[in-house]
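Here the complex is missing one protein chain, while the rest keep their positions.
Take a look at chain A:
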Amino acid sequence: MAKYLLLKHYRGAPAAVNDVPMDRWTPEEITAHVQYMQDFAARLESTGEFVDSQALSPEGTFVRYDGEGRPPVTDGPFAETKDLIAGWMVIDVESYERALELAAELSAAPGAGGKPIHEWLEVRPFLYAPPTITE
């Protein structure tokens, strides 16, 4: 098994095919979308492939150390930041192909007009601890 991060972006991914902001959908379309996401996670739990899923607030701040005894320096949020993570799902699957397959399913979640969003999701493999047997 291998773990993959499926990343959803507020900004930074190529535009989706069905690219309409959520507050311009109908209330029923929003409900259908939320239901699809919940069903998807529940199904992955039942197949033993689900690890974690989290959503993030769009507001973020950059922070860095500014020397001994000084408060941290903060900057942002930057309206022009080109990449903005909306949330993620971590899956534990047999193969890379399976990870792609599941990401594509997630991307097919219904949006405006009840049609699939075709949203671009980013698939990133986790790095692992080194194996015991290496030769």
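By our rule, a contact is a pair of C-beta atoms (placed from the backbone, for glycine too) under 8 Å apart; a residue touches a chain by one contact, two chains touch by 3 or more; residues count from 1.
Keep in mind that, in the parts below, contacts and distances are computed from a predicted model.
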Which of the following names does UniProt give to the chain that is not shown: "Spore germination protein A3", "ABC transporter substrate-binding protein", "Rod shape-determining protein MreD" or "RNA polymerase sigma factor (Sigma-70 family)"? "RNA polymerase sigma factor (Sigma-70 family)"
Chain not shown: contacting residue from A:58, A:76 or A:113: A:58
Against the hidden chain, chain A presents residues 21-27, 29-31, 34-35, 38, 55, 57-59
